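Mind having a look at this structure? Questions to follow.
Of the protein chains in this complex, one is absent; all others appear in place.
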Amino acid sequence: MDMTFAPDPLALLVIGALGLIVVGAAGLAFGRHLFRLVLALGLAEAGANLLLVIAGYRWDAVAPILTGSAPAAMVDPVPQALVLTAIVIGVGVQALAVALLVRVKLAYGTLDLAELKALVERDIRAAAGIGEPDSAQAPATLPGPAGLIGERP
Amino acid sequence: MNALVLPVVLPLLTAFLLQPAGRLSAALARWAGPAVLLVCAGLLVQIALLTGGEPVTAAIGGFAPPVGIVFYADALALLMAIAVPVSALLLWPRAEAGEAGVRQSALMLLLVGSGTGMALSGDLFNLYVFYELLTVASFGLASATGTGRAYVATVRYVLVSGFGSLIALAGIALLYAQTGSLNLAQLADLAPERLANPLGLAAFACLLIGFGVKAELFPVNNWVPDLYACAGKPISALLAGVVSKLAVLVLLRLTVLVFDSPEAREMLMVLGLAGLVTGELAAWRARDLPRLLAYSSIGQLGLLFVALSLPGPAGLAAALAVALHHLLVKPALFMLAERWHGSLDKLAGAGRASPLAAGLFTLFALSLVGVPPLPGFWAKLLVLLELARGAGPFDLTALALVLAVTVVEAHYLFRLVGILYSPGEFRDRHSPRALAVAGLGGAVLVAAMLTLPAVSDALAGLASQAADTAAYRTLTLGGGL
Partner (left out) sequence: MTPLDTLYLASAATLAAMLVLGDWRRAGVLATLMYGVQLALLFTMQRTGSTSFDLSALGFELSWRFDALSWFFAVVTLGTAFFASWYGAGEWLRAYTGRRRLFQSALAANVFAMLLLLGSGDLLTLFVGWEATSWAGFLLMALAGGLARDAALRYLVYAMAGAMALLGALVVLFQAGGSFSYEAARATLAAMAPGPLWALIILFGLGFGAKLALLPLHLWQAAAYSETPAPGSVFLGGVVGRMGLFALALVLVGLIGIPHLQALAVPFTFLTAQDVVAWVAALTVVLPTYTALKQNDARYLLAWHGIGQGGYMLLGLIVGSALGSAGGLLHVINYAATQATLLMVVFGVRHRVGHTDLNRLGGLVARMPLSFLALLLGIISLAGLPPMSGFVSKWMVYSSLIQDGRPFLFLAAIVGTLGTILSVYKLIHNLFLGQLRAEHEQLNEAPLSMLIPMLATATLAFVTGVAPGLVLGWVADAQAAIGLPVIDYTLGGIASPRASLDMLWVVGVMFAGFGVGALLFYGAGGKTHRVHQLDNYAGGHFLDAGMRYHYSDNFYAGLMHLIGGWYRGSFHWLEGAIGSGLSLVAQGAGGWYRAINPAFYLLAASVALIAWVAL
């Protein structure tokens, strides 16, 4: 694939697919609302699936369905079968994610990731019996107390 | 060798039948899972004994590769495949009554079936499908504790995993666009002419990131600490132990068979080093044991990726040594964390309360740090020797970092050992099962130390077999190629 500006439709499709992935990733990176993150994931997944379909696509061929007489040029069937599987898996994962979101909303009453992080951090600390974040930031010091230096008070 | 398919199919089938079976009889639902796992493990051991470690293949449904999909079982694949049901048996979730228990059993079976499939598959797309199945099963298991924080941690895990999977899928698409095949053996044939270009490298990067999610590879591992802190400890043990190694096995096959280029190795090494350094340093500052173990697991797997980036059978042997060591030690440590989940400072007195657990923890800590003559030392020594063999500035930097990070590791592990053995109020004792699992890990560790020559020979054999790409190709594709 070269960088000529000729309208190579395949290249455009590849750019589009990768663009979808980038947009999805950006959504995942910048989004703070969990449901939006799930949507962004779906978007990016569409991009990946599209990429896979393009990988086996042939511009001037027919659909890979056996009709008795073998056609001259068929679209590669393997990627299409793969994409079907991938779509099914993707849907399953998204459904699971949404189900989990419901549980999260029930547990914490919010879907804002930043708030949730703080709440979970607090929960973990409380369960472990660790103090406030301030004390967690205290360095795990190499040098011991002054007495270790050898000059005892 | 169609018996090879059974250990994959049986658990999957049982997983789907378990729900209706649960309606009929609670005992059936409860015992069917472990029984099937026992059968699977037995089958796999039998196959291993029959083949004597020689690689065998099985074409599914009688379609010959590269059209049909294929299972490939060499000693390494069989070893990992056996490790899956055995680990699952040891770490089987505590029996819960009713629906929830059945659901967990089904998920465990799903995880075992897909994990075994991952170990045996010789086809990239199959690997992807099994990987996804395993991921979905692990979502369910991770959130099984039912606490809000477990759900949040799992959601983060789902998002990172989902994104990793689609990146892997994109990588598969790139690979397919370049070669028109997804069979590993055929890819190995085509790799030199079709994949020795930036696009091939991009495909590798995508697959690395994708499968790296489970393997706790550096940029996609930030789900690890929270999940291990919130999920049940047996599940953490399973994920950190055998599941991460399965992902590593996939990456190992990919690097050995398909992407055997210096650039790919450099990428592995850089990401491995980043994981090693950030993981160990974060563990140094961790304030509770589960997260300490999670961070240290990231660091250990970072070391594993550094080892994986080393060329040749010697490098592979080093990587396998690190992987097997981690596979043994980390689950045992997580089982010890089951009761020691609080703040590190509050563990004072634990050594008095359960001397066996504290002794085991010390043993594992010594082995992780790499104190001779424990196996961890020899694994680390192999890695270091191979790094020194490279002798480029890059390798030497890696060498220095691995050594420096070991000091940090020793400090935080033995700070904790010191706390365990200091006088204090901590009185919780471990469940017999947790102790048994940890004790088994310790026993195997000591046995490996005592039979070091035999173990090292076996390891070298394993590595040279896994590094033998010609055998993989001829066996999978038949003598025609």
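Read from first to last, the chains carry the letters A and B; within each, the first residue is number 1.
One rule holds in what follows: contacts are C-beta pairs under 8 Å (C-beta built on N, C-alpha and C of every residue); 3 or more make two chains touch, one makes a residue touch a chain.
Just so you know, these numbers come straight off a predicted model, no measurement behind them.
Interface note for the absent chain: among B:A29, B:I167, B:V248 or B:L324, the touching residue is B:I167. When you scan B:A202, B:V270 or B:A471 for touch with the missing chain, the hit is B:A202. If you put the hidden chain back, the residue from B:L6, B:I60, B:L356 or B:L452 that touches it is B:L452. If you put the hidden chain back, the residue from B:A3, B:L38, B:A100 or B:A400 that touches it is B:A400.
Seen across the whole complex, the unshown chain contacts chain B at 156, 159-160, 163, 167, 170, 174, 198-199, 202, 205-206, 209, 219-222, 224-225, 277-279, 281-282, 284-286, 295, 366, 369, 371-373, 377-378, 381-382, 384-385, 387-389, 391, 399-400, 403-404, 406-408, 410-411, 414-415, 418, 421-423, 452-453, 456.
The working rule: only the chains that are shown with their structure count from here on.
Across the complex, chain B meets chain A through its residues 125, 128-129, 132, 135-136, 139-140, 143, 147-149, 151-155, 158-159, 161-163, 165-167, 169-170, 172-174, 176-177, 180, 182, 226, 229-230, 284-285, 287-288, 291, 341-343, 346, 411-412, 415. Touching chain B in their complex are the following residues of chain A: 18, 21, 24-25, 28, 34, 37-38, 41, 44-45, 47-49, 51-52, 54-56, 76, 78-79, 82, 85-86, 89-90, 92-94, 96-97, 100-101, 103-104, 107-108, 116-117, 119-120, 123-124, 127-130, 136, 139-140, 142.
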